[in-house]
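Removed: one protein chain of the complex. Kept in place: all other protein chains.
What follows is subunit A.
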């Protein structure tokens, strides 16, 4: 590994990186070695450590352990400024362009051409050079006077890439660049990336679309649980093999199987459609059933959950909850129909960090503990204590602020909030993200118990072994459509991942650009 010739050929080597955040291990010895002049894919499921790794490379985080080697030089500490000086540029998912600027101004911000001998901007040069550069790299006839806010997402991305190219970078890092692009735009991007590679630029390409990795990358490193599990040639390695490398398989005993009785229909949707997000989603959940829902970023799975809970409006289709037809128009309407949402962003939406465990637990059900407009704290507190015990919430008493709890225990409080309300239909959005293994098992147990009691539970998760382990059925959304339904006991995480990433696209040769 450390021979001089090999190192000399590497544009970049991150070795044995370790990074902790508040006791949670994000990286546990991850290595990424990128050869000069290649397109190198970086893949892994959510939480595998991709973004932590890239933020270390960007100089935004400092690793706890490990070495960073760029062009054969080892760097102890990297700041964002150093990284830029070394010629490493990042094309971020969010486009960092000022909306009210013209294309030319956005391109040249920070290195504006001036009128000879004067302190003033040379607006003509800005316009002409911008048009020339865009035409040269992209064959794009974009009026340089167009405002950024008038551009499409793809055009903005092109402006962003062009900005990076002005600095003559040696390494370009693309972070999920196609998340907001359509197929045609993505194809233009791929052509461009190949051309950049031909110009000798080294490219790191982060994506969870396996078909893109296969079509574009010379090598690909697969991350899992904060470690690199393998570096492969994606053109000779099957998508199924890559998918199986991405998914851990040794934790199946974690999932307690419970036998719930399937009862009446609890939630039915008919041809539910939200333009641009998902189309014709029909789903049928019965009491006592645990149904899984998964899909990549932008697949519409997240939007479906938001629509079910009344956070966003659907354009057409029916939602029937416990026999009552009608799409919930607001979260309040959804809650009134005994729907409970445990959101992914628990710090933002799920719990109020500054409030105590008790306050959070009874927040959604204060009416139960209120008489003549006043809270009856003794009844409230005995209920809270009951839930703390039932969910095994590790807290310093019921008055401890939720802020002081671990991620897993915060999530339990978010669940307790709805248990206290005696909801019958639960929608759990990534219920175990950022939760330690022990709490995960407890949350799985709780979900099982809820089902036994006759609740219907919809789990949106990108943790596929988890989905296979705890659900009865799994629906996969791909670019807005439910492409397949799996019976959990008869499938594997790999099969679901292949479906969700569109790995099947390549084989069938068709582009499933739906909606």
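One rule holds for everything that comes next: a residue touches a chain if its C-beta (ideal position, glycine included) is under 8 Å from a C-beta of that chain, and two chains touch if they have at least 3 such contacts; residues count from 1.
Heads up, the rule we're going with is that contacts and distances are computed from a predicted model.
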Protein name as given in UniProt for the chain not displayed, "NADH-quinone oxidoreductase subunit F", "ABC transporter permease", "Ger(X)C family spore germination protein" or "Cell division protein FtsX": "ABC transporter permease"
In the whole complex, of A:101, A:137 or A:190, the residue touching the missing chain would be A:101
The listed residue (A:407, A:448, A:480 or A:502) that touches the chain absent from the view is A:480
Contacting the left-out chain in the complete assembly, out of A:10, A:125, A:147 or A:400: A:147
Of the residues A:263, A:276 or A:397, which one touches the chain left out of the display? A:276
Note that subunit A touches the absent chain at residues 81, 84, 93-94, 96-101, 105, 109-110, 112, 114, 119-121, 147, 152-154, 163, 176, 179-185, 275-277, 297-298, 302-303, 315, 344-345, 479-480, 513, 515
